[in-house]
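Complex shown without one protein chain; remaining protein chains in place.
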Amino acid sequence: MTLTLAERVARTRLGPPSSWLRRNGAVVFVYLLVVVLYAVAASISPAFGRPENLAEILRQSIALGVVTIGQVYVLLGGGIDMSVGMTARVVGLGVAVTMGATTIPPILVIVLGLAVGAAIGLLNGVLITRIGATPFIVTLGMLGVLSGVALAITDGPTDVVPDFFFTMYDAAIGPVPIAVLVFLLIWAAAWFVLNRTTYGRNVYAVGGSADVARLSAINVHRTRTLTYVISGVCAAAAGIFLLSRSGVGDPGLGQGLEFSSIVAAAIGGISLYGGRGSIVGAFGAVLLVTMSSNIFDFLHVNGYFQQLVLGAIVLVGVSVYRTRGRQ
Amino acid sequence: MTLASPVSTESGSTEPLLELRNVSKAFGGVQALDRVNFTVLPGEIHALVGENGAGKSTLVKILAGAYVPDSGEVIVSGESHATLTPQRARAAGIAVVHQEFNLLSELTVAENVFLGMLPKGRLGAVSPEKAARLTTAILARLGSDLDPRRYVLQLSVVEQQLVEIAKALAGNARCIVMDEPSTVLSPEELKVLYAVLHRLRDEGRSIVYISHRLSEVFALSDRVTVFKDGRFVSSDNTVEMTEDELIRRMVGRPISELFPERVPSIGEPVLEVRNLTVPGKLFDVSVTVRRGEIVGLAGLGGSGRTTLARAVVGLEDVAAGQILLEGTRVPRSPGPCARAGVVMVPEDRKAHGIVAGRSVAANLSLPSLRRFSRAGVLSFKREQSMAARLIAQFGVRPASTRVSIHNLSGGNQQKVVLAKWFDTSPKAVVLDEPTRGVDVGAKSEIYAIIEDLSARGVGVLLASSDLTELLGVCDRIVVLREGRVAAELNRSDASEESILRAAVASGTSDEPEIAPQAPQSRTEKQ
Amino acid sequence: MTLSTAVDRSAAHRPPLAVQVVDWLSRYSAISTTVLLLIVAAIVTPTFYDETNLRTVAVQTSALGIVVLGQMVVLLVRGIDMSVSAVVAVTGVIATSAAGGGANIAISLAAAVGLALMVGLVNGLLITWRKVPPFIATFIMFIVVSGALLAYTKAQTSGSAPAWLRRVGSGSIAGVPLPTIIWIAMGLLLFGVLTRTIWGRYVYSVGANPEASRHAGVPVFAVTMSAYVLCALCALVGGLMYSGYSGYIDQNLGNNVNLNSIAAAIIGGVAFSGGRGGVLGAAVGALLLTVLTNMVVVAGLEIYWQLIAQGLVLIFAVAINGLRDRWIRDTA
Partner (left out) sequence: MVAALGLTGCAKEAGQESGGAKPEKVDGVSADLMADADVTVDTSKYKKDGPYTIAALTQGPFNGWGLTWDETVKYEASQNPDVGELLLLPSMGDADGQITSMENLVTQKPDAIMLNPQGRAALSASVSRAMAAGIPVIVCGNNVEGKKYVTYNDVDLYAVGYQAAAKLAERLGGKGNVILMHGIAGVDAAEAWKQAAEDAFAKYPDITIVGSEYANWSVATGKEKATALMAANPQIDGIWSGGSEMATGAMLAFDEAGKPQPAYGVDNPTNGFLRLAQEYGVEFDAFPDPPGTVAKACLETTLKVLKGEPVKKYEAIPAEGFNETNLDEHYVPELSDDFVGPLVLPMEAYIAAGLKRK
């Protein structure tokens, strides 16, 4: 069969398909950074290297980690979500205030909070897909609106939340907090959905090329809208978790999560143009960012230099490898 | 799995598989399709021909569900659809292989084949392994052993085309619409495609095959339909049709000569490529183009034609070797190259040729803005007059300087892309597939332009996958194979056979012999 | 049959009224919203037109407007600059170092320009050479530059702005504030440069299709670099106007400039995807944002209504633009 000819040409030109390292360079590099940073810090400060600190780092990464999951979905689908931090704030404060003012059981309030997050995401998604407005600006406008809503909910500390929330944060099996286990499960689920369900693969397709996806009978609008809904729910979950972390609703809750989640996704190799990147890398990047601030505390990095050092780490994280731009 | 099962053909049934009745579609006052009728029978290869602007692409997009017709109906297997969505088209068994591939380069072959309908494994999870297995099976039916786990960005053009066809088969399409598949394929690869298409037809599927190349219409199709200016002209059995008649129906006039008369006057070397090496793509390649000479660059997809064309104007990272223009090294980027006197017309018009969203005048003047400006400040008057002159000279339609270039047809866009370099007075011009996706009428105009360039003493290097074109235009043909020069043939020695032999021959002896069975020699050349 | 076709065709020529309204609104959305706001102001809060307040609005618009000019050029080449805030903050350092006796104005200005150039160059290099997405590259620059500033100044930047800067920031010629004159001058210059020079053509061309521009001999690398450098320089000038007007340099100088400059440009019709937009739109965008911020204060709106109103205006502006784009796409 003459077909083998074209194939032979292709093979000699491109070599074997095992360019795994090249495709996953960003992911490998991020984990390499995590390991190196960990080893260096542990050798300087023995307290840092203790296993309970490792569990602590994981727990500290939960809020950013969960928000980043949503952000990864949105970015892979070709969008961006600037409203995650304020979604977390509105939901966190809303849950806290509702807990103080009513006798609705905590679980129900939490479900309600997640639903509000979903609704915010849905609104973002509809504005972006149905009207065709730029995601960055729509979600930026949403950030403004939600920050106003948060202030309308409360401008001061709320009541102390019921014990249920403290248990959510503190409960542990041995040295491992249950919250960390749940967090790891959520990540596994996020990975599973992205890689092992039709919807997840459609997200990649839609982000890779909306036109191609549309012509392949994929419902582009629905797929994209759903990424914002997922992001809204994740942000809401992070807000509720942050509430359980502080025990009292704080009007400053969730500040800056939009930037840190986008940066984490980018360091982890998620393309800001959509359709490319692995959620595994984003997880590594979340660890990297969280660990950096943990290290500051153990090595007592001067306040003046913390931002500079963090900036430098991030800079190294994104610039050593050349991200392929949009074609 | 139903995928492997051939379409059941009810014996003796002549009920059309696909029928368009009185379909119209207009865009902002331009009638792209005007009450068109079109019928495809089961188990036939049906060629659809027509000049650019005839409405072929609009028809394809309607079949794909991308466009909603203004009026009329689409009947698939007796079921009428006022509009098709991509979902409905797929359900009705129509698959479209677009001219620009609808593949996601960041996904694997298997994922592309099953895009939006990945097979499920255990626990309802999609299974890449199962998708890969099924893809392997489909590809095997097409005679390919392509690894389904490879990423599309690693594939050659012909492999991508195969993936597109596999995608159609995965959806168990009964009617596969192919929009100008040949434009991206070398003749050798085309034969592979023909074999695949024949096999599909024998399974009882129908193929709608859209092409500019009349030779392949005759080589491949059972029936041929002609569109002109958005209207249906005729449908005939191919065997009852002659080439001249087909051209007459397409253009409304016979084209006596596609290629211009040529009396070359060849002078000193003007463009010299010496021992050029681009890592992984070109190895020690030397080509010389003389003043007034047209040198063809032949080779299969992936042989390095495009790499060489790009390298000349500094778009590739050169590891070794030199590129000389009149004895001096050329600069390493397109702008300075153009000022030095060597320009390149890229193969991918949409991505590299036109600046969509900008006017025709802005596109025309882009490479030569310095000439319309003093101290960086532009003179609109001079720019407009230059643009108007080029538009007239190259017959760009519509003859407006201000219209956005993406509103022009492919052929007219290509004329603009060529014309913008014309006024920079180049000494050497590199053309990469200058007539890809261009209709017969525009083709002939472009050949005339090339001829005119060489008559003015410009050295032309013409990279093309169209052997007829190379043989019709070139004084000398350099054949590349796997990034090396395989042969250099003078006009007198060159034939489709000799070019192909050079393009595919290999040092290894177990290479299958390629029968140099060129498409039927009913070429336009007299 | 022929008749119906003729009717169809004429219908195709003239889009429905709703579409026309949307098209008109979007083309002039920033201007019409601004005019609307100004009318509302005249009815609800006539004190908006107090002379001092108008002056403040003018100066604020000008300072933001100057930064928006740079941001617009970056957006035109398909970029975004999240580091302008840091550059605006740099001016605080320069101004205070010049304010304390002895330090030479020329030297500190040169240092400021040098720093802005460096920020622009590094931004450009990260984006063109390392292929880091513009959002990330410039955001990292923001973190690094403001971090470096903090490490250098040890948070000691406050103080009165030097006299020369205050004169620039609060002076006026024939009743028009100097910053406004500088803004209009820069705007006109940029307008001329964008529409009438080679560089301007290159900017639009690179934004519309960088690859095709490269093939056509456009020095894409240089154009992109120059856009980021220009943006940093505009941010520097804008920052000087901010501190000159305030008369005082404070820690929080330029806090909101990043998002405000982007929002103003987008509201003014500059396409997020590059290649489309102009000086006039960007100017109106800056005006709209400033008027809105000022008006909610004059009107005495509660803080949360202020934030909500600003967010809604932003969403409205892009929604209108989105509808128009969709309509153009559907009829193309």
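Letters A, B and C mark the chains in the order given here, with residues in each chain numbered from 1 onward.
One rule holds for everything that comes next: contacts are C-beta pairs under 8 Å (C-beta built on N, C-alpha and C of every residue); 3 or more make two chains touch, one makes a residue touch a chain.
A quick note: this is a predicted structure, and the numbers were derived from the prediction, not measured.
Colleague: Since one chain is left out of the picture, which of the remaining chains does it touch in the full complex?
Modeller: Spelled out, the missing chain touches these shown chains: A, C.
Colleague: One chain is left out of this view; which of A:Thr87, A:Asn124, A:Thr223 or A:Ser246 touches it in the full complex?
Modeller: A:Ser246
Colleague: What does the interface between chain C and the hidden chain look like in terms of residue numbers?
Modeller: 45, 47-48, 50, 52-53, 55-56, 60, 96-97, 99-100, 150, 154-160, 170, 242-243, 245-253, 255, 293-294, 297-300, 303-304
Colleague: Taking the full complex into account, what residues of chain A touch the chain not shown?
Modeller: 47, 50, 52-53, 56, 59-60, 63, 97, 100-101, 150-160, 166, 169-170, 242, 244-253, 255-256, 290, 293-294, 296-298, 300, 302-304, 306-307
Following the convention adopted for this analysis, only the chains that are shown with their structure count from here on.
Colleague: Should the pattern of chain-chain touching be classed as line, ring, star, complete or other?
Modeller: Here the contact pattern is complete, since every chain touches every other one.
Colleague: Compared with chain A, which chain's mean CA position is the farthest off?
Modeller: B
Colleague: Which whole number of Å gives the spacing of the CA centres of chain A and chain B?
Modeller: Computed from C-alpha means, the inter-chain centre distance equals 42 Å.
Colleague: Distance between chain A and chain C based on Cα centroids, please, to the nearest Å.
Modeller: The mean C-alpha positions of chain A and chain C differ by 29 Å.
Colleague: Considering chain A alone, which of its residues make contact with at least two other chains?
Modeller: Within chain A, no residue touches at least two other chains.
Colleague: What residues on chain B touch chain C, complex-wise?
Modeller: Residues 24, 26-29, 31, 34, 70-71, 315, 333-339, 343-344, 346, 351-358, 362-363, 365-367, 369-370, 373, 376-378, 380, 406-407, 420.
Colleague: Provide the residue numbers of chain A that touch chain C in the complex, in ascending order.
Modeller: Answer in residue numbers: 80, 127, 131-134, 136-138, 140-152, 259, 262-263, 266, 271-273, 304-312, 314-315, 318-319, 322-325.
Colleague: Applying the document's contact rule, which stretches of chain B touch chain A when the two form their complex?
Modeller: By the definition above, chain B touches chain A via 64-66, 85-87, 89-90, 96, 98, 102-107, 111, 115-118, 120, 125-127, 142-147, 149-151, 154-156, 158-159, 167, 188-189, 191-192, 195, 280-281, 300-303, 351, 482-483, 504, 512, 514.
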